[in-house]
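A protein chain is absent from this complex, but the other protein chains hold their places.
Take a look at chain A:
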Amino acid sequence: MTKDTKNPPIDRVDGRLKVTGGANYFADFEIPNTAYCVIVGSKIAKGTIASLDTKKAQNAPGVLGVFTHQNMPPIPGWDAPVGGEADGPAPKPKTEETYRILSSSKILFDGQPIAIVVADTYERATYAASLVKATYSKQTARTDLQKHVAEGIAPKGADGGNYLRGKPDAYQAAPVTLEANYTIPIEVHNPMELHGILAHWTGPNTLMIYAKTQGVNATQQAMAEAFKIAPKNIHVHAEFMGGGFGMGLRTWPQETAVVAIARKIGRPLKLVVNRSQMFTLVGHRPYTVQTINMGADQDGKLIGIAHAATAETASYEDFTEATVNMTKFMYACPNVSTRYRIVRLDRSVPIWMRGPGEATGAFALESAMDEMAHKLKLDPIEFRLRNYTETDPEHNRPYSSKNLKEAYQRGAEAIGWSKRKNEPGSTREGDWLIGYGMSTGTFNAFRWEASARVLLKADGSLTVQSAVTDIGPGTGTALTMIAHNVLNVPLNRIKVEYGDTSLPKAPTQGGSAIVSAVGSAVFDACTSIKQALIELATKNGGPLVGRQADELTLADGILSILTEPKKKVAVSDLMQANNLAVIDRTKESKGGPQLQNYSMYSFSVHFVQVRVNPLTGVVRVTKAVSVADSGRIVSPKTAASQMIGGVAGGIGMALTEEAVIDHRFGRFVNNNLADYHVAVHADVPAIETIMIDKPDPIINPMGAKGMGEIALIGFAGAVANAVFNATGQRIRDLPITPDKVMQKLT
């Protein structure tokens, strides 16, 4: 069924809406009589509220209520976990601490809500919030992971991270060895759109929610649990999202609180947090320290790798991610051990941030590979090729598809790798040092369960429906392309509806899984419609009676015989003749058991050229090439945009992004967009994206694997490796700021 031809690049189907202001984000929705709320955050990181004076706030103009731990309305499901995770049941708190918003005077992290002020306008709520005064009994806050690495504990559950293949210490006896420590600071998603929610109780037990969520079904489920009402009575809408990057992968406690307060005051209630609250209330990439031990023989064959990671989490919840996973299966190495620990600090809980743990782990692994290549006097690509594996050494099974060798080759050609000198510090342009670096990325290619509905109308138009939200990668565009490929309906006659719980259930947008999951359901529904049309045409009395399905072709609303183009019937005529106004199919789709026989991953290779000023330590990325090996590319234009976005994010991760805490106070000192540096245009050069674009024969009928994560995973390592090639100096602590480079060079 899949055409083995590449898809044409088409414009983003919602592009016009987005650039003309026609796309409505959660905060754009207006409901009459809406009240507004503002969160007052704790100014300490650990302790208790000694006193809380809300009188002035309550008396301020327009104020409808000030909610604190003393008067917060009860939430029926308060004792049950308020989670709604992306891919599984809500996490049960495993720690001694429990965090329930506005439930006690105890402070567990900086910025923890101590009051929610409600008023008739946002401005009045903001002013009243400034009048809430708290005093605290402060305790010493533990916020610095570096000081508490030794307190790491093995998390329970599947992400335990302990893994062993062969011998754990085989690297020690290898002829060439490396031991290196790598650090990734706290990074904050910082999407342009601020977090929040608009909650409207439309009846005593019916709820309408406009949210900034990556999954409307997950939000619906979380609210159903919190308020003990049936999910069907909760309507969640999140069609557009102004960037998520992971911060919308769960329902945050303040969202639940807003819903509870809306019920109490009997008015729709809107929350939009401020920028500094984006640093404390919606998660972050956890500060992580890693050690890699590696050993190889003189020919550059890996003998052993040991990868240990320790990451921060909150005192009240264990957050884990797959930081060490890539090391288990990336290279043909007989002895591999990994170890993953978390340290409970007095910090707000982290959440996945694009690439998530794999991006953290890839920085360490791919830096280490570069360091080893240098020790072995090997080209870094050659070193990787000598340890290339066609089968997954972790699970001893084949990859569903892997074209990484081709990716190395095409990326190398595009960046001009042949100009790279293996001896670091040997290329100059004027006063500037020039370097080239590369790195590999990989991420699971998932096939989650999803459903979609497709309606073909007699007028030839097609509607595709799924609850999935489009956080920006171009989901709507990809689904349009998939439907077009099956039914050949002209692109401008296809409408996609998404981001709403009234539509067929879909997973949360995350983990690079949506084209595979929802796309498969759309594919199946479209295929079912096509079969229905063929049956109508070929049944007794039909215009193409007696013909077999494989003799027929469908294009532009005409069903015809492949070899006899004059034998045809218009779909509209066929439907009218059968009194059908619409053919309506809903399909649930998930992978079959045969998928278990394969390891399914997407791969990427990143190449960069950097310029380094030897006096000031300034690093500029001057060229970037990213290659994606992620199966058949469904929508080449939006896929390229995802890769470009990954590079921009990767440059930020490599060179500029770091949320800094003053550990004396346990508070951030750069929680704004002027001081927390995401890459700006001037930091981002022209980017070349290359798609291998070969269908994966296993994963799904489109042959498509995800690519949102691999766009970022590995990129920071490529930059660090290029800086080394330019200067001979290795920076193992991100971000690579001018001071770090300059100090090594002077």
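Operating definition for what follows: a residue touches a chain if its C-beta (ideal position, glycine included) is under 8 Å from a C-beta of that chain, and two chains touch if they have at least 3 such contacts; residues count from 1.
Throughout what follows, contacts and distances are computed from a predicted model.
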item	value
Undisplayed chain, where the name is taken from the UniProt record, one of "Multiple sugar transport system permease protein", "WD40-like Beta Propeller Repeat", "cytochrome-c oxidase" or "Xanthine dehydrogenase YagS FAD-binding subunit"	"Xanthine dehydrogenase YagS FAD-binding subunit"
Among A:T656, A:N700 or A:T727, the residue in touch with the chain that has been omitted	A:T656
Where the missing chain touches chain A, by residue	43-44, 56, 123, 126-127, 130-131, 133, 430-431, 613, 615-618, 620, 655-656, 660, 662, 664-665, 667, 669-670, 674-675, 677, 679-683, 735, 737-739, 742-743, 746
